[in-house]
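A protein chain is absent from this complex, but the other protein chains hold their places.
By written order: A and B. Residues from 1 in each chain.
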Amino acid sequence: MSKKGFSIASLSHKYIMAAAGAFLMLFLVMHLTTNLLLLAGDEGAKFNEAVDFLLTNPLIKIMEYVLFAGFILHIILGVVIQLHNRRSRPVGYHVTPKSGTSTFSRFMFHSGIIILIFLLLHLYHFFFVKLGLVPMYGGAEERHEFFPMLVYVFKNPWMVAIYVVSVIVLGFHLKHAFQSAFQSFGLNHNKYMPGIKAVGTIYAIAISIGFSVIPLYFYFIY
Amino acid sequence: MIKLDSKIPQGPLADKWSNYKTQLRLVSPANKKKLDVIVVGTGLSGASSASALGELGYNVKVFCFQDSSRRAHSVAAQGGINAAKNYKNDGDSVYRLFYDMIKGGDFRAREANVYRAAEVSNLVIDHFSALGVPFARDYGGGLDTRSFGGVQVSRTFYAKGQTGQQCLLGTYSSLNRQIAKGNVTLYTRRDMLDLVMVDGKARGIITRNLLTGELERHAAHAVVLATGGYGTVFYLSTLALGSNSSAAWAAHKKGALFANPSFIQIHPTSIPVLNDYQSKLTLMSESLRNDGRVWVPKEKDEKRKPNEIPEDDRDYYLERRYPAFGNLVPRDVASRAAKERCDAGYGVGDTGLSVYLDFKDAINKQGEKVIADKYGNLFEMYEKITGINPYKEPMRIYPAGHYTMGGLWVDYNLMTTIPGLYSVGESNFSDHGANRLGASSLMQCSGDGYFILPYTIGDYLADEIRTPRFTTDTPEFEQAEKEVKDRIARVMAVNGTQTVTSFHKRLGKILWDSCGMVRSKEGLEKGIELLNQLEEEFWKEVKVPGTADDYNQELEKALRVADFFEVGRLMCQDALDRNESCGAHFREEYQTPQGEAQRNDAEYAFVSAYEYAGNQKTPVLHKEPLVFENVELKERSYK
Partner (left out) sequence: MNFKLKIWRQKNAATKGKFEDYNITDVSSEMSFLQMLDYFNDKLILDGGDPVHFEHDCREGICGSCGLYINGRPHGPLKNTTTCELHMREFEDGSTIVIEPWRSKAFPLIKDLVVDRSSFDEVMFAGGFVNINTGGAQDANTTPINKKISDRAFDAAVCIGCGACVAACKNSSAMLFVSAKVSQFAMLPQGKTEATERVEKMVAKMDEMGFGYCSNTYACEFDCPKGISVEFIAQMNREFFSAKVCSHKK
C-alpha cells in the first residue's frame, strides 16, 4: 500500500472527506455572515459592498477554486465511500438494524444527496447568472447584482419552502459532520469530545436558522 | 514392558535445570529448517510452544479446532499468573513458590519439575510484559501483584479478571508473528483424531477438517500435544464446550501412558445449574467467600424465598461445622460440605443443587458501596446470568469441575512414553500433583511452551537431522487414516434415537456422582459398571444426523463423547486404585475423624501411570515413585 501511495487507504478517504468537509463548514460561516447583511434593511447596500469586496479580492478568487475543489472532492468521495460500503455487505439483514446510533449519522449520504440537489438549484439561482450561463432576472442590471434576483426568488413560496427545508437538512448533515471531522482526524478525547459535540450542535442549529431566516424575511417581511 | 524413566537430572534441586540445559544437545540453524514439528492446540501452552519453536527456525505446523487460534480456553482464566519476582519484598523466592506448589499439590508432584516451573516463572512475566500484555500496574508504573488462595506472599500478576485472556492474546500475538514470517503454518478448524507412529516414534497425525469432513495426514519429526484438560468429561464444567480429550486419548491408545487421571479439581464457587438444559458452569471468584456467608434452610423442601427465611431457620453450615475457619475453609472442604448438604436434601433452587452465598450481613455492616467496590463486576456478571440482584438476594453457588491435574505422563523433557511425542500445559500431568494452586496454570502453560520445551525438544531432534522430510504415503498413515475412517463410519451408522448430548449429560452425571468431590470404592465400582452400560447403549442408540463428509457439529461431539467413556472409566479406575485421600482426590474410606483427607505416603507416594489395554479392559498400572529430597512430607492442615 505504501508504494501505491496515500490515496487508496480507507483512512485516507476519511481524512480527505473530513478536511474537505471542515473547509466547507468554514465557508458556510463566511457565507452566512455575508448573507446576514441582507437583513440590514438598506436595500442590500451593505451586502453589495461586501459582494464587491469579495469579487475584487484576488485571494477570494483563488479561494473560490479551492471551494469548488472542496465541494467536488467531498461529493465524489461521498459517492465512492457509499458504493464501497454497499459492496462490503452484499447480503443485508432481514431485520432493520437496531443498533443505537444517531439518525443523522446513518443518513449522511442521503442528506448529502438532498444538499447536492439543493446546491445545484442554488447555483442556478445565484452563480450561473454570474457566469453568464443563465440570463439575468428580477430586474438585475449586472450579473453580480444579486439583491433584486434574490428578492425575486424569495417571493415564490415554493422556493422559500425548498430553501428552508434544504438548510434544515443541511443542519442535520452538519450536526454529525462537525464532530465526525474531529473524530476522523483522531481528535477524540473523553475530556473534550462532549464540548466538541455541543459546539457542533450549536453550529448546526445556527447555520440552519441563519440561512432559513433570509428567505423567510424576504417572503414575509420585505 | 514400559519402564518409566523420569530422566530427572542429578545435582542439587536449584541447579538441576540450569546444569541440564547446558548438556542438552543443539540443532544447528541450517538443520532446524529441515525439521518439522506439529503442535496440536493453540492455548497458552500450544501457542507459546509453536511460536518459540518457530522463532528457533523449526518448520512448525499448529492445529486448533476453533475458527481462530485466539479462542482456546486459556482465554477464560480469570485470576492471575504467579511468578517469584518478589517485587513486593515480602520474602518470596523461587524456592517458596516451589514449596507452595508442592505442598498445595499434596506432595504428589515431582520436585524437579515443580522447581523448574517456579524457576522459569519470572522469565514468563518478563516475556509477557515485553509482548505488550497489559498487566495491572501500580502508580509508580511497576507491575502490581495480589495475593491468592492459600499462600502468604503476593505473587500473582493479573490483568483485572481477564488475565488468561490477556496472556493468551500475548501468545497469540507471538504466534501471529511467526505465521507472518512463514515459520509456522496454522490449521484452524481441525480435530486431531489419531497419532501416527512409524518405527515406534511419533511421526504425524490424522486430522479431520471440520468444515469439509476431509481426513488429512500431516507428518513431522516430532509431535507436541497442547490439548488441555479433560474436565468436560463431567459435561457440566467451567470449561469451554469444545474442550476435549480426544487427541490425548488417541496418543494414550497408541502407547502414551496416562498419569493420575483421577486428579480433577472441583471449584467450590460456580454459578449452579439453573435448568436441565444447562451446558456450562460459570465460575465466580473464590474471593467472594471473604464477605459472603454460606447457608441452606434448616428444613427440607423449604418453599419460602431466601429473604423470607428468618435467621433461626437458616443453617450456616460452614460456620457450624468449622467454627475456626467458617466460610473461609479451603476449596475442597467447602465443595464437599456443599455437596453433603445438597445430598441430604437441603439444597436450594429448582434443582436442589445449590447453596446460598449471602452478602446481607456484609452489606449491613460495610455498606453497599464498599461491597460494590470489592465485587461489583462479579455481582454484575452474576446478575447477567441469573437475573438475580445479589445486593438484594443471596447468590446461589455450587461446586463445578474445573481443572485436570492428571494427563499424559511426561518425563523431565516433557516427552511422553512415545518417543517424539511431547505434551505441554494442562494436557500433561506434571506440575500440580493432586491439587492445583490458583494462578499456577497460566504460569505452567507458558513456562512449558516458551522456556522448557524449546530446549528439551532440541535434544530429541538432534538425532533426527538425518531423517529426511517424509511423505504421508506410507502404510502407517494409511492404516491410521483407515482406523479413523472406520470409527467415524461406525458412529454414523448407529442412527439410533438419542442425541449425543443426552449421552454426554448422563455420562457426566455418572462421573460426577462416582468420581466427583467424594469417592468411595463402592461408588467407583458402580460408576465403572454404569459407564460400561452407557457406552454400550451409546453405540446402539446414538443419533448423529447429517453426513461425515460435511460440516457436522454433532459428529464432532459424538467422537469426543465416545472417548469420554474411556477417559471416565480410567478416572474411576485410578480413583479406585488410590486407596488414600489426597488433594482433590477424596476417598470416603480414608479420612481423619475430623473429616480431613488422609494421605498415605508410605504406600501411595507415586505417580499412577496407566497403559492402555484395550477398551473396557483393565489398564495396566505403572508406578513412578516420587522421591522427596528437599521437602518434608507433612499433613496439609488448615486448623
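Points to keep in mind about this one:
Throughout what follows, contacts are C-beta pairs under 8 Å (C-beta built on N, C-alpha and C of every residue); 3 or more make two chains touch, one makes a residue touch a chain.
None of the values given here were measured: they were computed from a predicted structure.
Screening B:Lys16, B:Lys34, B:Arg71 or B:Arg190 for touch with the missing chain picks out B:Arg71. Screening B:Gly141, B:Pro310, B:Pro468 or B:Gly614 against the full complex identifies B:Gly141 as the residue touching the chain left out.
Screening A:Tyr15, A:Phe71, A:Phe118 or A:Tyr217 against the full complex identifies A:Tyr15 as the residue touching the chain left out. Looking at B:Lys7, B:Lys160 or B:Arg320, the residue that reaches the missing chain in the full complex is B:Lys160.
Within the full complex, the residue among A:Leu59, A:Val95 or A:Leu131 touching the omitted chain is A:Val95. Mapped onto chain B, the footprint of the missing chain covers residues 48, 51-52, 55, 66-73, 75-76, 85, 87, 123, 125-143, 159-160, 162, 164-166, 169, 172-174, 176-177, 179-180, 186, 188, 211, 240-242, 274-280, 282-283, 350, 384-387, 450-451, 454, 497-499, 501-502, 543, 545-546, 550-551, 553-554.
If you put the missing chain back, the residues of chain A touching it would be 1-2, 6, 8-15, 81, 84-85, 87-102, 105-106, 108, 176, 179-180, 182-190, 193.
Definition applied: only the chains that are shown with their structure count from here on.
Rounded to whole angstrom, the centroid-to-centroid distance between chain A and chain B, based on C-alpha atoms, equals 62 Å.
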